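A single protein chain has been omitted from the complex, and every remaining protein chain is retained in its original position.
Just so it is clear, A and B label the chains in written order, and each chain counts residues from 1 on its own.
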Amino acid sequence: MGRYVAQRIGQALLVIWLAYTVIFLAVQLLPSDPVTIFLSTDSAVDQATIDNMKRQYGYDQPLLVQYLAQLGGLFTGDVGYSLASGEPVALRISGVVGSTIALALSAFATAVVLALAVVVVATLTRSALLRKVVLNLPPLFAAVPVFWLGLVLLELLSIRWGVMSLFPDGSFLSLAVPVFVLGVHVSAPIAQVLLKSIDTVYNQPFIDVLRAKGASASWIFFRHALKNAGGPAMTITGITVGTLLAGSVITETVFARSGLGAVVLQAVTTQDVPLVQGLVLLTASVFVAVNLAVDLLYPLLDPRILKSNGQGSPRALAV
Amino acid sequence: MSVTTADQAAPAALPQTAPLLAIRGLKVEYQSGTTAVGGVDLTLQAGEIVALVGESGSGKTTLARSVLGLLPASARISGRIDFDGTDLASLSEKEFCRIRGRRIGLVPQDPGASLDPVRTIGSQVAEVFRLHRDGRRRSRLELRAEVVRLLTLVGIDRPEERLRQYPHELSGGLKQRVLIAIAFSLQPQVLIADEPTSALDVTVQRTVLEVFDRLAKEFGTAVIFVTHDLAVATDHADRIVVMRGGSVREDRGVEQVLARPEDEYTVRLLEEAAPARAAAPAAAASAAGTFALEAQGLVKVFDRGAANRAVDAVSFGVRQGTTFSLVGESGSGKSTTARMLMRLLDPTEGTVLVEGRDVTGLDGRGKRELWRTLQLVYQNPDSALDPRLRIRDIIAEPIVNFGLSGRAGQRERVLELLEQVNLPARAASARPMELSGGQRQRVAIARALAAGARTLVLDEALSALDVLTQAQILALLEELQRELGLTYLFISHDLHVVERISHEVGVMRRGKLVETGPTAGIFGNPQHEYTRLLLDSNPGHRLRSLAASNK
Partner (left out) sequence: MTLHLENPAAASSAQTTTAPAPARRRPSARTGLWLTALPLVLVLGWALFPGLFTTADPIAGVGAEKFLAPSAEHWFGTDHLGRDIYARVVHGTSQTLLTAGLAVLIGLIAGTVIGLVAATAGRVADAATMRLVDVLLAVPGFLISLIVVTAFEPGPISLGVGVGIASIASFARVVRSEVLRVRNLDFVEAAFLSGGTYRSVVLRHILPNATGPVLSLLAVDLGAAILAISGLGFLGFGAPPPTPEWGLLISEGRQYLGSAWWMTSLPGLIIVAAVVLLAAFGRQLLKIFRF
């Protein structure tokens, strides 16, 4: 157990460090330094200003010093300063991240409920037709572009029926509709994985043994199948963090909500490299943290994972 | 053609009463159009143990499962299954839930996958009582005591500790005991035992079946015992029902079947199951013959923990043109030994000699050369052949890789090899999926011989096959040995087959070779205590005593 936890935490830290390094290297691959790029759109800037700004932001230092200084900054929460506003990146992000987190979390809850509903109906219904319909929902959800669904709902609810304002005004619908749009999008992968692993579970002999004990279909589903299928579903849930964040950006744009989305788009279009770096690092950290939590919770669902430790890596193929 | 019991005298031992279970004209068809069971009649008296014997695909499992209503959704069932006044064949799922577990129970085939892997043993045993409350509510403590009592009943040590354990922490034998405890917990009238021990080692099989027999007698439970193994069936059943192709071929008391089998198919099954009729094959080579394959002090330690010596100081030699068998239970290290001899695994210590040459230190290229003369035949012909390739390409692969002949010569050689393994030339254009298991194993043998191998390591090469197919492959192996002077190292857990094919036998246990010697010596006069236990656990006691009295 201790070994498992230590291994997972070590792996998570390694991935964050790797992510940071990859981003740093990617920035070096740019045609020139971030300040020059940022200021290149403005022809009025002279070389002295550029050099001055480079010195301020530390881009005149040798690469290794920059790398280590920025890496050291991570531990103190200092992820540099935005080129556009001069604000600390951390402050710029933390100022808007709240509303995005709220949107993402409620959308995630919606997605889980939707996915569970699909799986419950598909597994327990006796109507073959209903099962067929429900089984086709996740692929459909996966195919609907977030922005399109958002626009269609806006068109119907605000313009055609007038029950919702075009801009966020705090009313129930203006909160619920974006959550629903994003939830539908995120529910697709969760439902698909859950359906698949439930299917695998039902093909195992222990299901027959349970039936032979006299257990009913719903008993088997709720008391055994769900817990067995929970592990893989939880893993995919961890991976949907990226989808959730990307979806948030688009949803915020469609519904004119403030949040991380606007910052991301602004940072990218103005080529504010430190801000982009900070955003990438933030999302990667959130992803790693969520997946670490999933890994640590996994043994509660399936104790076998603790035993299979370390057997996953394959030896070289050759005889 | 089905034989009904009504037409003939009931077994003398049983009183003539209304049967507990009466199957009449049962027919099970699958949506794909195959008829798994085609009009079967079968009765079961209270307390009777009936063995349902047949090869894979004979319909025995389908028949047994229809009694529990556990057929897949695609199955269509017709006929009657009368059980204590109800027709099970027409029962709804809800009504079935009240019968299953309480009045009809199941002991499943594969103990490894038959318990929910993410629930504790205790909760899974107690579940039966939660499902069938029967009016009274048990307290947690009462339930726990009941579960402990059941686990003790099936001979599980330290039952209190087991309650909190998960299935993966238990051995196969213990898991099967837990499943037996679950099946017997409400003392059902009928138990379906579906190949309950075919996944277990013989010594474990014996102890598990002892528990099973004892409980069935104690509770007066009637049992339908499904098995492919006639030897096990004759040891434990009152009556034998032989099935083939979805119909019943023979249905009589054990003694009658053994003494006077009526059906031609049963006769053949009995012949194969009987202890080696002919003495072990005469040693073609003299005892002084040179070793084709030799192990000297082989040791294999798998990483972590010094105690984990999978193979421990194993030495033996296989003489040119003879068969040496390594027998042992799962985990005894016999396959690891074979893989070291094949040079697929590096020994931690010790030496491997092939035709007198030390091959322990060979590099990749050296091994490639070695495998022209030393080849391996796998247990499972399904996974041993690339499903995408045609048989001709599979057999030709070594010829191509070793650059042994041109295109025309290649085709000729493939045909020659097919003939050697008794497959017709037109099999060359088939794909593995189109062949039966026995045919696939023939292809695997042909491929092993393609580059001119003189020594074959056969790793459980017959275990995945039905009895009669096993006999054919055995005959083929014997024929090839005579014609080509092949040397075999035969790895097996099946004592019956080993006795028939080997010149010499080595018995392995926990990584050590405990006894070696000529076949007749090992089987007739075992020296080591473990060999005796192994032989004693080997099913087929009734068959052997019958053979002895016939002599």
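Throughout what follows, a residue touches a chain if its C-beta (ideal position, glycine included) is under 8 Å from a C-beta of that chain, and two chains touch if they have at least 3 such contacts.
Please read these numbers as outputs of a predicted model, since none were measured by experiment.
Peer 1: One chain isn't displayed here. Which of the visible ones does it touch?
Peer 2: Those shown chains that the absent chain touches are A, B.
Peer 1: Touching the left-out chain: which of B:46, B:143 or B:451?
Peer 2: Once the missing chain is taken into account, the touching residue is B:451.
Peer 1: Among the options B:103, B:372 or B:528, which residue touches the chain absent from this view?
Peer 2: The one listed residue touching the chain not shown is B:372.
Peer 1: Could you tell which one of A:35, A:50, A:93 or A:146 touches the chain left off the display?
Peer 2: Of the candidates A:35, A:50, A:93 or A:146, A:146 is in touch with the missing chain.
Peer 1: Of the residues listed, B:380, B:463 or B:537, which one is in contact with the missing chain?
Peer 2: B:380
Peer 1: In the full complex, which residues of subunit A touch the absent chain?
Peer 2: 11, 14-15, 18-19, 22, 26, 30, 139-140, 142-148, 151-152, 154-155, 159-160, 239, 241-243, 245-246, 249-250, 253, 264-265, 268-269, 271, 276, 279-280, 283-284, 287-288, 313-319
Peer 1: Hey, which subunit B residues sit against the chain that's not shown?
Peer 2: 30, 32, 34, 36, 55-58, 244-246, 342, 344, 368, 371-372, 375-376, 378, 380, 383-388, 397-398, 401-402, 422-424, 426-427, 430, 433-439, 444, 447, 450-451, 466, 468-469, 471-472, 475-476, 479
Just so it is clear, only the chains that are shown with their structure count from here on.
Peer 1: Quick one: report the Å distance separating subunit A from subunit B, using the average Cα coordinate of each chain.
Peer 2: Here subunit A and subunit B have centroids separated by 49 Å.
Peer 1: Within the complex, which stretch of subunit B touches subunit A?
Peer 2: 68, 70, 93-94, 97-102, 104-106, 108-110, 113-119, 127-128, 131-132, 166, 168, 179, 182-183, 192, 344, 364, 367
Peer 1: In the complex of these two chains, what residues of subunit A are touching subunit B?
Peer 2: For this pair, the touching residues of subunit A are 204-206, 208-217, 219, 224, 227-228, 301-304, 307, 318-319.
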